[in-house]
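All protein chains of the complex are present and in place, except for one that has been dropped.
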C-alpha cells in the first residue's frame, strides 16, 4: 500500500486521478495539493463526486509533504519544473502529466514551449510513459513523462507500422480532432458552448507542442520521412480521433501488417484492434485505444480513438503507476472484474 | 432613410443588430459605439461577417454622437441608465435591449436587479415592446424597452389565454429552457463546451429577473393567480423552449380557445400557431414565435419556441424600430420576398 | 451465485444489463435471448464491449431455458406478457423493465397502452420497484415492475413532499426533459442527429404512458390534487431532467421540508440531496438521483436528475435484483470500493 501526493487536482485530469486513486486497491492515502484552490474541498470543486469519494481539503502546495511514495503532477507546463527536481532528489517517484519532461532535448523544449528548461539533467533518465507500447521500459523508472493526448493516439497507431516499414514510408500525415476538455477548465471565449456548438476549428497549425513529441518518438523507431500534423477542436467535451495517412514506395500486404500489429500488441490489454473504423463513443470513459488499419495498394490509413482525459492523461498515468510498481496494469482504471466471465 | 447609433455592438445581440441594420432598406447609416472594443473593427470582432458587411471601426462611447435618429442599446443592465436620459432629453428615439426600462416600478427593479434606478421618471412613458402583441401601442413611442428573451416566449404564449380566462385560472407554471448564448460571450467556466456538453442545469430558481417582468405584463392583462417560473440551460447555443402549465376551475373548450388565439394573432406575421408542439429548430435563425396549445379537461399546456437572440432580442428590436416608424414590421429581419409566390 | 436469463438484450438497456451482470459478484451465468438478433453475438451488436465481456451468442427466445434463477425482461411493452406468466408459474423471479406490470389496474393499462392485458392476475402481487424509496417492500417479491424512467425521476423527488404535505398541495406540475435514448435504437426520422442537433421538442402532451404511472404512485402516498405532466426531447443521448412545480395553501418551512427529505432518504445510497440545482452531467453514467428543493413562500420547485438508462432502467433493475436477494444494493452497479477511503 502506498501514499500518493497529487499536485494540481482541480482540473479535468485531476478529477480522474482522484477517482482512480480512490478505486485503487494499492493506494491507502491521497493528498491533493493546490494554489488558488487551497480554501476549498474536493467536493466543493467536484460536487459530482459526492458519495464516490469522502471529502478532503486541498492542501497548500508550498507546504508540500515529502512523505508520499509517489507524486502525480497535473499542472500547466512550466509549473512542474518547480517541484520535480526536489522530489527526484529525495528519491520520490514522479509521474508528470504535463509536457516538461517529454522532450529529451531541452533546446527543442525551449523552442516549442518558449520556456527555459531548468532541469535538463532529468531529461535523459526519465521514461516516456507510453504505457501500451510493449517496448516501454520501466526498469528503475523514477520519473515518468506521461505522454500528451494527441501523441498517445497518434503513436499507438503508428509505431508498429514505422517499426516494420521504416524504409518504405514516403510520408505520414496526421489529422487529429479533439474535444474541448483538452484545453482545460480555464474559461476562454472561444471554448464556450455558445461558440463551439456545432463548430469545428483547426488550431495551432504547424505550431502544436505535440508535434515535436510525436516526431521524437517516431524517430526513436527509425522514422525519418515527410511528416505533418494538424489539430482541430470538435464540438464535444471528450475524445480524440486521429487519422494517419501513410504513402509507401511499394504495395503493402494487408494481412502481413495486420499480423504485425496483432503480435506487437498481443499483451496490451487496452489496445483493441478493429476490423472497421472505431467510433469515438466506443472509447469515451474508458482507458482503451482502438485502432483500425485500412490498406489500399501503397496507401495506408490508420485510425485511432481514445478518451483524451483517460488514455490520453489520467488513465495512462495510473497505468504507468501500476507498471512502475509491477502491479496489474488495470488496477484503478478498469472496473473490477470477476475471475469467471458470466458467459 | 435614418441614421442609427448602436451602443454595445460586440456581443451576440450586437452582431444580429449589425446584420439587420445592414439589410434594412430604411437605414442609411450605422455607427457602433463601445468601450473595451474601441481599438477593433467590426470584422475583427465578427470575422464571420466578411463579405456581408463592410468593415468599420468601433467608436468610443464616451464621444457618442447625437446625430443619429435612433439608438439601439445592447449593454449589460445598469449601463443603459448612463446613456438613455440624455438621449431622451435630446429628443432621440431609443430601443433598449437590456432590462433597465422594462419594470415600471423602480422599487421592483431595485429589488430584483440590486441596482439603484437613476431615471425612474422614464419608466412611465416608455413602451414595453412586445412587438407581436396587437395591443402594444406605439403611438408617440420614444423609448422602447425591448422585452427579455424568456418573457417574450412566455408572454406571447400566455397573454391571449389570460385575457380570455382571467377568472378561471388557478395556477400558471412556466418551465423555460434556453441555449447558453442568453448568458452572453463573457467567458465563464460553467458555460464552457467542456461543462455544458450533454448537460442541463436549472439556475436562478425563484430569483430570475425575468420573473417580475412576466408577472407585471400578465398582471396588466388581469392575471392575479398562482405563478411560478423556472429557468434552465440547454446544451446548445441558441433557442428558448417554454412550457406553461395552466390549471383552471372549469373545463376549457379547446376549439374556443384556439379560435381566440387565431383571432388575437390574425395580423401578427411572426406568430405561427401550431397544431402539434413546435420543434425548437423550426424557429432558430428566424424571428418567429411558434405556439401550440394542448387542452385536456381543465388543464392546458402551452408550448412556445423562439430564437433567443432574434425574437428574444435583436429581431424584436428591429421589429420595434419598424413599428415605431410605421414601416412594414419585417424590414431587415425577414429575407426579402417577391411579390408573387413561386407556387 | 445465481444464473440470469436476459430476454431482449440488443437495446440500450440490454447493453447496460450485460455490463452490470458481468461485474456482479453474485451472478455466475448469463444468457441473452432474442428474436431478430439470434444469428448475432453480443460483441457484434455491441463492439464497444470488446475486452469487457467475453463474447456469446444470442439464443432464440422461443427456446427459452427455464434453468435460470432470475429473468430480466427488456422488450417493448406488450411483449413481456408473453413470457412473464409462465416464468412466474414456474417459480422464477422476474424483473420486467417495460410497462406491462407497472399499472395495478388493467383497465388503466388498456386505456393508455391500447393493448389488452392478458395477465391481470399478476398485477396485484407484483412490486413497483422504485428501489431508492425506503418504503418499497421486497418481502417475498417474485415479480418486480421496474419503474419507467420519467416516473423514477419524478417520484423520487415528489414522494417525500407528498407524504408530508398531502393536504397542503394545490397543484403539482412536472416538466420533464429526456435524452433520445429513451426512445430506443429503432431508427426513426425525427430521432436522427440531423433532426435533433440543437433541437428540443415536446411530445405526447397529455398522452404519455408514464403519466398514469406517476399519478398511481403519488395517489398511493395520499396525493389527490391538480396534476399535469409534459415530456420533451433534449438534443442529447442520455439523461432526464425533471422540474416539479408545487403550489401549497400555506407557506412551506424550508428547513422543515429539507429535514424531512434527509430523514426519508437517510439510508438511500443513490439519492444525493443537493443544496444547488444538480447538473445533468453529475448523474450521467451513474445510478444516482440528485434532488434539489427550492422553496419560496407557498411555492416549491423540486429538481431531479437521473441517467435514464441506469437509474431510470438497468441500474435500478440490478438494484432491485440486489434488494430482492438481500444483497448490498450497489453490487454490479457501483464501481467496487475499497474498505478505507484514500482520504
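Lettered A, B and C in written order, each chain numbered from 1.
Here is the rule we go by: a contact is a pair of C-beta atoms (placed from the backbone, for glycine too) under 8 Å apart; a residue touches a chain by one contact, two chains touch by 3 or more.
If you're wondering where the values come from, they're calculated on a predicted model, not measured in any experiment.
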Of A:148, A:239, A:315 or A:332, the residue in touch with the unshown chain: A:239
Hidden-chain contact residue, picked from the options B:27, B:196 or B:301: B:27
Touching residues on chain B - with respect to the absent chain: 4, 21-25, 27-30, 42, 47-48, 50-51, 53-56, 197-198, 269-270, 272, 274, 276, 279, 281-283, 285, 288, 335-338, 340-343
Touching residues (missing chain, whole complex) on chain C: 12, 179-181, 183, 185-189, 191-198, 235-238
Touch residues of chain A, complete complex, unshown partner: 170-171, 173, 175, 177, 195, 198-203, 205-206, 226, 228, 230, 232, 234-239, 241, 243, 245, 247, 277-281, 284, 292, 294, 296, 299, 301, 303, 305
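Here is the rule we use: only the chains that are shown with their structure count from here on.
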Innermost chain by mean C-alpha position: C
Numbering shared by both copies at the chain B-chain A contact, with half separating same from different: same
Greatest separation from chain B - chain, by CA centre: A
Chain A and chain C: spacing of chain centres that average the CA atoms, whole Å: 37
Residues within chain C bordering two or more other chains: 198, 279, 281
